[in-house]
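Yeah, one chain of the complex is gone here, protein chain that is, but the others are all in their spots.
In order of appearance the chains are A, B and C, and numbering begins at 1 in each one.
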Amino acid sequence: MSDNKITKTNIVGFLCNWCSYAGADMTGLGRNIYPSNIKIIRIPCTGRMDPMMIIEAFHNGADGVLVSGCHPGDCHYSEGNFYWRRRYPHLKSLLEHFGIDKRRFHASWVSASEGKKFAEVVKKVTAEVKDWQENG
Amino acid sequence: MTNIYKPHIAKVVEIKVETGDIKSFKFQFVDPAAQKAFTWKAGQFLILNIFGVGEAVFTFANPQTRNEYIECSIRKVGLVSEAIHELEVGDSVGIRGPYGNWFPFEKWHGKNLLYVAGGVGLAALRSPIEFALDNKQDFKNITILYGARSPLDLCYKDKFSDWETIKDTQMILTADKGSEGWKHKVGFVPAVLKEVHPSPKDTVAIICGPPIMIKFVLKELLDLGFTPEQIVTTLEMKMKCGLGKCGRCNVKHLYICKDGPVFTYAELKDLPDEY
Amino acid sequence: MDKELQELIKKLLTEKKAEWAVGYEKSYDEFSTSPAFVNDPAAAGRLLFNKYCINNLGSYLNKLKKNKVAVVCKGCDIATVFELIREKQFKRENVTIIGVACEGVVDKRTGKLLEKCENCAVKQPVGADFTLGTAKNSPKPKSFEDVALFEKKSSKEKAEFWERQFEKCIRCYACRNVCPVCYCPDCFAQRSMPEYLSKHVEAGENKLFHMVRMQHVFGRCTDCKACDTACPVNIPLSLLTKKLAKDAKELFNYESGADTDARPPLSTYDEGDSESDIM
Partner (left out) sequence: MTYLISKENINALLTSLLAAKTVYAPKKDAEETVLFGKLGSAAEWHGASLLTHTTAKDKVYLQSESLFKIKKGKDGVQIEEPAEPEEIVIFGCRPCDARGFDVINKLFNWSNFVDEYYTKRMEKTTVITISCEKPESTCFCTSFAKGGPVNETGSDLLLTPQKDGNYFAEAVSEKGKKVVSENSKLFSEAPVNALQEKADFKTAAETKIVKKLDLAAIKKLMEPAFEAAYWDTVHLPCVKCGACTYVCPTCYCFDITEKAFDNLNSERVRNWDTCMSEIFTRMAGGVNPRTDTKKRFRQRFMHKFNYHVDNFKEELCTGCGRCIKACPVSIDIRKVIEGIK
């Protein structure tokens, strides 16, 4: 995204089916407002999150990526998010090395009941991505 | 200069399901003049473009004597063929060609023709079969031996009765495994060929099918007394351009797309085993 | 050392301790060597070892995994062999590691000593079945200075740097094909259904390839520099592989190829793992 005029902010959200996806639902039910920049893709578990899909998302023009799953200890498959918790810092560091700013890639834990938190997370991610877009 | 990679735009006019994974498509050019100018000879092939997906090589299923449309029978195996199977009547495709050499029918006047086909291999032989039937006066007896894994896997079932009614034409059908109501032969093509025992005298054998069938049919034919010059086949090879340029169908000094795909067994014997 | 090496391999082949021996031989001039495959004891005389023996022969073990193989390894190459054993690509007992003491190898393109050889702690090989020659290890540890310096750049500068590098990339896949741990029989880069990577060669697609490859070898790459030295257009891939080594060390205190029983960092976890950056 090299052109200076920023028209859109596209964020891809990979949400785990059991917690964060339900949490995003809860956000709507609780009438919490969050930026519409995020496009949500449901995944079975953050442990299933293939780093290649994140790289592809950036390659295909995503400005930001958020991966969100269950809190540690609450994984539906007991340990999926523990694996993700290792993949995330490594991938973030590697992407940063390739020039994909660390403000563009985030992870969060959002449980099915944390609708409010999900809205906060999306707001924060959007603000970070916009900060990168505007201030470089 | 004309752009040799640019296809003619054509539309799907008819789709017919042949077997579980084979469909036949009839295409007609959007430009009727181009359709008229587009002529080919039995044995040649074309390159079909599915816009947004890519292009792939297929043989003509209909002969030049029935050229008001272009027909192809396509088995679902890869990226492009899968997209073709999704096509509906009225969809646009691109066609470029024709490419390659053809069956030398002019050399075969006054001879018997023996066609041996297996599975989807009949798609490549339908064009030469129908060409010969349309010019039956030039040839003596025509025998068509066709086999598939099961009766359900036979292509062009509706054509057989038309073909058989033509004078001195014989159809022999076989299935590796029969099923209820199957009145024809049961067994592999080479075994049936041995049983039928055609005479090599004044006969040309034209074969197409899976490699394993070709291997054993060749052996039978040679045992029956056919010479390598009397056996003709058409090769399948990965091709991209059809123009003798992209290099992938290169075997020895030949480019299968340009110097083939029709070869006599005598010619093939000299080629290394890389096709 | 050459004489000693030839005698040893001759002996191993004669005694059927190995069916194949993989070593080095002279190539087109005195500054170049090629991998040599020897199965006839009489042909062992071709083999040699010198500072131009840059290839990592460990990568050939995947090809000969059904055979008993003797392989000539510099100290650094032994990490590759161990990593492949850890990945269960072949059995330890089928491999005879012939360690050769090494004072560093020279890049045939520049004539300079490889950067990794400057602070090398395995000039004298460790873990080999036979060791030939002696060399003095560097007292200084491996330096990550260049990576650290690059990390200080802004993400924009980094992106521009890689853009310029990947514009040069011709996607010959030399980096992937020489890589000992890139042995997938059906690499994502050549799949057509689905097509992860287009065959179109341009900086963006090339970058995608390298990003995914680097991610795939994280925690497995031994930073052997085979890809870096293989590149026909001198893309500094070392800057990436070294980053992987640095991250593995800093994030997970892990070093590839050090232990044949280890679990690589991404295929295990610890309940106490840090999560400072997760919201």
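For the reader, a short list of remarks on this structure follows.
Just so it is clear, a residue touches a chain if its C-beta (ideal position, glycine included) is under 8 Å from a C-beta of that chain, and two chains touch if they have at least 3 such contacts.
Quick caveat: nothing in here was measured; it's all calculated off a predicted structure.
Considering the whole complex, the hidden chain is in touch with B, C. Of C:K123, C:R176 or C:K242, it is C:R176 that touches the chain left out of the display.
Shown as candidates are B:G94, B:G178, B:P200 or B:P228; the residue that touches the absent chain is B:G94. Residue C:S32 is the one among C:T14, C:S32 or C:S274 that touches the chain missing from this view.
Residue in contact with the omitted chain (choice from C:V71, C:I235 or C:A248): C:I235.
The chain not shown here touches subunit B at positions 1-7, 9, 30, 49, 51-56, 77-81, 92, 94, 211, 236-238, 240-241, 243-248, 250-253, 255, 258, 272-275.
Residues of subunit C in contact with the chain left out of this view: 27-29, 31-37, 39, 55, 59-60, 63, 108-110, 164-165, 168, 170-178, 190, 198-202, 226, 229-230, 232-236.
Methods note: only the chains that are shown with their structure count from here on.
Work out the mean CA point of subunit A and of subunit C, and you get 34 Å between them. Inter-chain spacing, taken between the CA centroids of subunit A and subunit B, is 53 Å.
One finds 50 Å separating the Cα centroids of subunit B and subunit C.
For subunit C, no residue reaches two or more other chains under the stated contact definition.
In subunit A, no residue touches two or more other chains.
Of all residues in subunit C, those touching subunit A in their complex are 150-151, 154-163, 188, 196, 204, 207-208, 210-212, 214-215, 218-219, 240, 243-244, 247-248, 251-252, 265-271, 273-275, 277-279.
Touching subunit C in their complex are the following residues of subunit A: 51-52, 55-56, 59, 72, 79, 82-83, 85-102, 106-109, 121, 124-125, 136.
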